[in-house]
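With one protein chain removed, the remaining protein chains of the complex are shown where they sit.
Chain naming follows the written order as A, B, C, D, E and F, and within any one chain the residues start at number 1.
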Amino acid sequence: MRSVNTQPAAQTKRPITLLQKSINKTVSVRLKSELEYRGRMSNADSYMNLILVDAEESENGAKTANYGKVVIRGNNVLYVRIEDRL
Amino acid sequence: MRSVNTQPAAQTKRPITLLQKSINKTVSVRLKSELEYRGRMSNADSYMNLILVDAEESENGAKTANYGKVVIRGNNVLYVRIEDRL
Amino acid sequence: MRSVNTQPAAQTKRPITLLQKSINKTVSVRLKSELEYRGRMSNADSYMNLILVDAEESENGAKTANYGKVVIRGNNVLYVRIEDRL
Amino acid sequence: MRSVNTQPAAQTKRPITLLQKSINKTVSVRLKSELEYRGRMSNADSYMNLILVDAEESENGAKTANYGKVVIRGNNVLYVRIEDRL
Amino acid sequence: MRSVNTQPAAQTKRPITLLQKSINKTVSVRLKSELEYRGRMSNADSYMNLILVDAEESENGAKTANYGKVVIRGNNVLYVRIEDRL
Amino acid sequence: MRSVNTQPAAQTKRPITLLQKSINKTVSVRLKSELEYRGRMSNADSYMNLILVDAEESENGAKTANYGKVVIRGNNVLYVRIEDRL
Partner (left out) sequence: MRSVNTQPAAQTKRPITLLQKSINKTVSVRLKSELEYRGRMSNADSYMNLILVDAEESENGAKTANYGKVVIRGNNVLYVRIEDRL
C-alpha cells in the first residue's frame, strides 16, 4: 500500500531537490520585474534563495552586462532554467 | 456520520493530489507576469513548485521558443492546465 | 451561553465549507490578472486551490476559448461565483 | 489591573467580531483590483473570507450587473463597508 | 542589565500599543491603492485590522464622499495617521 | 569554535537592533508606493512597524506637507534611512 498524496514516482526528483542537485550548473533565473540573471549556481536553499557566480544580467532580453556574485532572494524568483544536461 | 467541512466527495481528487497524479503529463503553466510554460511536468510539490521538461515559453500568446528544464516557483503560478486525458 | 467571536449563526455556512459543499456545481473564478475561468468545480481545498473541469477562459470579458482541466492556485483567486442554485 | 496591550475598551468590538456580528447585513466589499461587490453577507471567517448573496459587482464605480452567490477570498479585500445600522 | 534587542525606551509606546491606545481618536488610514479613509477609529487589532466609523473616503486627494462603518483589512494599510493630541 | 551561520561580527548591530537603538533619531522611511515619511522615530517593533512623530510626507520628492503622528505598517517599508550620527 502507498500513500497517494505524498509519493510521486520515485525516479523523479522533487523541485527543490533538483535545484540542489544542479549546483555548479549554468542556470537562468527570471525575476518578477523583467530581470533575468544567467550564471553558475553555486548554491540554493529550500526557499529558492540562490547564489549565482559569473552572473550576467539582462532586462527585457537586452543584456545589461553585469557580472559578479549575486544572492537572489527566493520570493521574487519566477523560475530557474537549468541549462546543463543532467 | 461524516465531517462536513473536510470530506469532499471521495471519488474526486484534491488539487495537490491531482497535480501529483499528473506527473509525466503535458501541462501548461501560467505565471502572474503574462508568461506561460508548456511541457511535461516531471514533478510537483505541495507548494506547487513544479519541474517542467522540454518546456516551451510563450509571452502574451507569442512563443518565445525556449526549451529545456525549468523549476517554476509555486507562489507565482496562476494555474496549471492538464492537457492529457486522465 | 455562546462564544460571540467564533459562532456565526448556525444555519449559514462558512466560506470554505460552502465551497466544498458546491463541488460539481458550475462556478466562475476570477483571478487577480483580469482572467476568469468558468467550469465545473471538481474539488477545492481550504486554501482555495480549485480544480475546474470543462473550463472556459476569458480575459477582460472576451472568451479566449480554452477548455480542459485546470488546477487554480488559491492565493491568486479574487472570488468564486457559484452559479448553481443551492 | 488591566493589560495595556491587549484590552481595548470593552464596549467596542474587534474588527473580526464586528464582521461576524454583521452577518445578514448588507455590505460593500472593495477588492484590490478596482472591483466592488455589494450584497448581503451570509458568512465571514477570521481571515475575512466572505460569502455575499444577491451580490452586485461594480468596477471603477460602474455597475457591471452580476448577481448571485460569491465567495470572496480574504487576502484581496481592502475593506468591508457595513451599510446597515447596528 | 537590560536586553538590547527587545527593550526600547520604556516611556515610548510600541506601534500596536499606540494604535490601541488611540481608540476613539480621529485617524486617517492610507491604503495601498491611493485610497484614504478618515474617521473615528473604534477598534484595532494586532494585525492592524481597523474599524472606522463616520468614515470619509478620498482617492488621490479628492473626497469621494462615502460615510459609514468600515472594517479595513490590515495587510493593505500603508499607515495610520493619528490626528488627535495624545 | 563558532557557528558560521548565525554569528556575524559582534561589533556590528543586526538590522532590527539598529532600528531599536535609533529611537528618537530622525529617520526617512520610504514606502512601496513612492511615499516617503521623515520624522522622529518614537518606536519600532521587530516587524518594522514604526511610529514617526512630527512627520513630513513627500511623494515623488515633492513635499505634500503633512505633519503629525503616524503608525507605518512594516510590510510596506522599503527602507529606513537613519539621519542622525550614531
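For the reader, a short list of remarks on this structure follows.
The rule we apply is simple: contacts are C-beta pairs under 8 Å (C-beta built on N, C-alpha and C of every residue); 3 or more make two chains touch, one makes a residue touch a chain.
As the structure is a prediction and not an experimental result, all values here were calculated from the model.
By the touch criterion stated above, the residues of chain A touching the omitted chain are 14, 16-17, 20-21, 23-24, 31-33, 35, 37, 42-45, 49-51, 66, 68-73, 75-76. The set of chain F residues touching the chain not shown comprises 4-6, 8-9, 12-16, 18-19, 30, 32, 48, 74-75, 77-83, 86.
The criterion applied here is as follows: only the chains that are shown with their structure count from here on.
Considering the contact criterion stated above, no chain is in touch with chain E and with chain F alike. Under half of the residue numbers at the interface between copies chain D and chain E are found on both sides, making the touching surfaces mostly different. We define each chain's centre as the mean of its Cα atoms; on that basis chain B and chain C are separated by 18 Å. Distance between chain C and chain F, defined via averaged C-alpha coordinates, is recorded as 40 Å. Chain E has residues 14, 16, 32, 75 in contact with two or more other chains.
Chain contacts here run in a simple line, from one end chain through to the other with no loop closing.
All chain pairs that count as touching, in label order, are A-B, B-C, C-D, D-E, E-F.
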